[in-house]
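Only a single protein chain was left out; the remaining protein chains are all shown in position.
After this line comes subunit A, so read on.
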Amino acid sequence: LSTADIISTVEFNYSGDLLATGDKGGRVVIFQREQESKNRPHSRGEYNVYSTFQSHEPEFDYLKSLEIEEKINKIRWLPQQNAAHSLLSTNDKTIKLWKISERDKKAEGYNLKEEDGRLRDPFRITSLRVPVLQPMDLMVEASPRRIFANAHTYHINSISVNSDHETYLSADDLRINLWHLEITDRSFNIVDIKPANMEELTEVITAAECHPNQCNVFVYSSSKGTIRLCDMRAAALCDRHTKFFEEPEDPSSRSFFSEIISSISDVKFSHSGRYMMTRDYLSVKVWDLNMESRPVETYQVHEYLRSKLCSLYENDCIFDKFECCWNGTDSAIMTGSYNNFFRMFDRNTRRDITLEASRESSKPRGILKPRKVCTGGKRKKDEISVDSLDFNKKILHTAWHPKENVIAVAATNNLYIFQDKMN
């Protein structure tokens, strides 16, 4: 297993026709959904590779003697404005805007050069012709159109495109910057939680996102399990939040690792913009933006790990940053777990299901079988005990198609795409 192939981010575009993945090696692979066609009815909805390009390379900061990893931390698509597609991809330090365009025609019949590019001898030209466009094999090209660099001292953990389609924010451990998509040489710092004395540091920013329809609102989560909602109209520097979301800690569950497991690893607004969801180590919480005191829903992802926190601390699993996502209608949420398991929760029926993304359990067109983890006592058939879970097989990144029931699940270096069985 080459670590460079480990998928580090997964994201559908606005229409769901394109699915982008980034990996630790700095590459971006874009999949495109096949259109329906009568010839091949079964291949409707299959995603095939559309484009592959190297987004980021490893760099070395000579001033600080730091190696900058090329791992793609996040990809976010821009709304499509013309035939080309654009996305933002970021590593720890630099954000790049890539334009992905198709070329399926080429011009032939130039006067001054041959088809292979050699210049023609002008004295040999006896007549003029108009070049014509001839079809060619589809070529998908990716080119970096903007490079937004040198604005982050700490490691970038999030980028989020604003609903105004002109600006976007980028967040690192201590600061959040607001950029204009056209301007690369400067950005506005809108949140700065770096203390004057670093020894007083108590929390860091772990994720940030723009509101889906209010372009002045964004949220950011912290390592202390809190979320702050900020309004950019209030002040140029949004150090003072407009809303502060925190659930009081349950004192009975306090342990050495309480602080670690309360750190929020992902925050996502619902499509409606009314709710947001946060993921901490053991649970997913849905918050109503109008209520700051506690979440409206809490879903346990793998509560059976609570008694294993010490081992998970030793093997570093407790620092895994799981993401979460909404479905298109905000009626269901999904997040990953260990052993290549991922969990889905239906918010209306309160039912949940555990599924596995692995070659053995997923045959093409087969139906996924629900899995169950045995938490103690007698293990039933088909259940798996907590101690048999493979903690190296973790599903950190999942994505849900914006309109349909199609999901993309990244299991280490493999990407699984599942969809609802059609009637």
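For the reader, a short list of remarks on this structure follows.
Keep in mind that, in the parts below, a contact is a pair of C-beta atoms (placed from the backbone, for glycine too) under 8 Å apart; a residue touches a chain by one contact, two chains touch by 3 or more; residues count from 1.
Here, contacts and distances are computed from a predicted model.
According to its UniProt record, the chain left out of view corresponds to "IER5 protein" among "IER5 protein", "Autophagy protein 5", "Isocitrate dehydrogenase [NAD] subunit, mitochondrial" or "Myotubularin-related protein 9".
Note that of A:A83, A:A196, A:A236 or A:I367, the residue touching the chain absent from this view is A:A196. Only one residue from A:L66, A:A107 or A:M291 touches the chain missing from this view: A:L66. In the complete complex, the hidden chain is touched by one of A:D17, A:E102, A:E259 or A:D288, namely A:E259.
Within the entire complex, the positions of subunit A that touch the omitted partner chain are 64-69, 71, 92, 153-155, 157, 173-174, 194, 196-204, 206, 223, 251, 254, 256-257, 259-260, 263, 310, 313-314, 316, 319.
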